[in-house]
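Missing here: one protein chain of the complex. Every other protein chain is in place.
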Amino acid sequence: MADVEFKGVRKAFGDHIVIPGLDLTVQDAELLVLLGPSGCGKSTLLRLLAGLEQPTDGEIRIHGRPVDGLGPRARNIAMVFQNYALYPHLTVRGNLEFPLRMRGMPRAGRERGMLEAARALGLEPLLEKRPAELSGGQRQRVAMGRAIVREPDVFLMDEPLSNLDARLRVQIRAEIGALQRRLAVTTLYVTHDQVEAMTLGDRVAVMRDGVIQQLGRPAELYDRPANLFVAGFLGNPPMNLLEPTFERRDGERMVRLGGTWARPSAGIPERVRYVGIRPEAFSISASGNSGGARQDRLEIQGLVDSVEVLGHERIVYLRVPEPVVELSDGPGPWRSAEGLLAARLTGSPVRKHGESVTLTAPAAGMHWFDEDGNAIPTDVR
Amino acid sequence: MSRTSALLRVVLAYTLLLACTLVFIAPVLFMIIGSLKPDALVLAEAGSLRAFLPDTFSLDNYRAVFERVPFGAYLLSSLIVNGLIVGLGLLVNAFAGYALARLRWWGRGAMLGLVLAVLVIPFEAIAIPLFYQLSWLGWRDDWLVQAIPFVANPLAIFLFYSFFLGLPRELEEAARVDGAGVLSTFFLIVLPNAKAAFASVAIVLFLFHWGMYLWPLLMTTSEGVRPLPLGIANFYTLPPLQWGDIMAFGVLMVLPVLILFVVFQRWFVRGVASTGVKG
Partner (left out) sequence: MIRRSRFTEAPAAWLLMAPGLVGLMLFLLLPFALAVVLSFTNLRMASPLPLEFVGLANYTLAFQETALPRALLNNLLFALVVVPAQTALGLALAVLLDRPLRGRTVFRTLFFLPVVFPLSLIAVVWVLIFAPGPDGLLNAALGVLSLGLWEPRDFLNDPSWALPAVMLTSIWQGVGFQMIVLLAGLQAIPRQLYEAAAIDGAGRWRQFLHVTLPGLRNPLIFVVIVTTILSFRVFDQVRIMTRGGPQDASNTVIHEMVRTAFDQGHVAMGAAMSVVFFVVILGIALAQRRLLRQRGEVS
């Protein structure tokens, strides 16, 4: 069942268009993550739904009811802010009670609702403290408590974990996930952190420049990125992107990837402008092999540039003779960078700087993109 | 740099500071000590060190202040008038400053322009027509007429406006999402967190109006509603001229300000540094 719908929503601040026109449907009880770099319009989308901003154009529905023109008060939504926005002059009790007070709930009901939320988040011992006396994690919980206290139709979370240290972030991330499943309230969750998005989201919408690049389950986005942006945004280190060069030699179609010639058998169609390979798709092949690609494998030669040891695995950066492609922050989606490939390797011996290495990846591990950066399905080969 | 020259520098700095202190403190000491001396000696001893080291102390002058002029009435008037100006002024100007800083409404730009424009109109330029305007209404010679015209203050509106602009927006947005309307957000969330602005503006308003002289001079005739600055000017022209009494009056007049100053020094400094209107 559709619970929140954006239809042709456009938002401009003066001449500056933040969202050029967007459709999105959020299912009932779903946790949908809006993921993207800063300035991509994900927070604006949240604020439009909250009623803190009004769309320039288009319609938003909650539970099938159009809410345009309504203020935040009339929408029955709850929001967790990035800095928590706890009321500094009120105690934890006062903060938790505030939404109930604003609904005009009588004192007894308020007390009951407040205690219920406090219990759900383990805040009971802190009720008489003020926000300034709380730790970061406690503040975060109070903000959550204030959101759940009055059973809203929709939860909005705007980077709720970004002010926490790494360990607390993992812990509270899990708590948020559990809480959301238990309460089964439709939730929109904004973040720029792909790990949060992948672990929490039922579905994830990757945004850029106010446009949803791809919407799907986390595994879908990772395994079948719809375009170069999604491919490069998800994954750490990001997907390696190479520009293939096609040439005819002795009547045979050849392709060169990252400076290594291959027979055409890699099966790459000529309209492919970018080939993507995830770092974990690589393994090290016995050196001195003929190079190039077999029917089902792909090989690339290079020199070890540096190695990052991450415990059970290591990331080897390989210098190849040709530039590779990197996502850019500026205009235009991608640019050429120095020829470094990343390979995530387990169990192979430590490589030293300058050592010559041949990486190999299964042809099935390739992602193809056309000149506009859109994915070309690899199963039509 | 050698140690001796550093030491010399400190000694020099202190010497200069102490010399300045003497200049700043002498008139004040002169007033305080004069208030404790017999009237005739204030002027007679002004030229000698006796001005600062009297041989007799008495509180006679203070008694005289209450006996010769209605000091209590002056003080009460000053307190009431300033209480009204500061109390009402804080509310009215904070309201306006908030509407200008935070709310989205048609007319906001024009109103902000108006406030900034009238900021340059000095009170002295409108004292005469305002006197006429209010006299036509038959409104004069009471406490309210000394206070009400100064409640709405473009400078105070501007100070509140800047303060609210600098307040993090998220608190108000959270309140809105939590179901508060515009007014309840303002009263329940913004006001309790704007104490710094209120303190600064209160002090600026108080400083500016405690010494107010021209307007009450124009608007009041009965001693019962006249404030302290008129009192001391009046006392000063009241024969026989008794300097000890006048100094005692001065000490009493400045005492409330001094107490406030010592207690709220931080806010005084901040308030004045942010405005610079006192004159």
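By written order: A and B. Residues from 1 in each chain.
Methods note: a residue touches a chain if its C-beta (ideal position, glycine included) is under 8 Å from a C-beta of that chain, and two chains touch if they have at least 3 such contacts.
Owing to the predicted nature of the structure, the values given are computational and were not obtained by experimental measurement.
Of the residues in chain B, those that touch the hidden partner chain are 10, 13-14, 16-17, 20-21, 23-25, 27-28, 30-31, 34, 42-48, 51, 91-93, 95-96, 98-100, 103-108, 111, 114-115, 118, 120-122, 124-130, 132-133, 148-152, 154, 157, 181-183, 186, 207, 210-211, 213-214, 218, 228-230, 232-233, 236, 243, 246-247, 250, 253-254, 257-258, 261, 265, 268-269, 272-273, 276-279.
Criterion: only the chains that are shown with their structure count from here on.
Across the complex, chain B is touched by residues 50-52, 71-73, 77-79, 81-83, 85-89, 98-99, 102-103, 146, 150, 156 of chain A.
Contacts from chain B toward chain A in the complex involve residues 168, 170-171, 173-181, 184, 188-189, 192-193.
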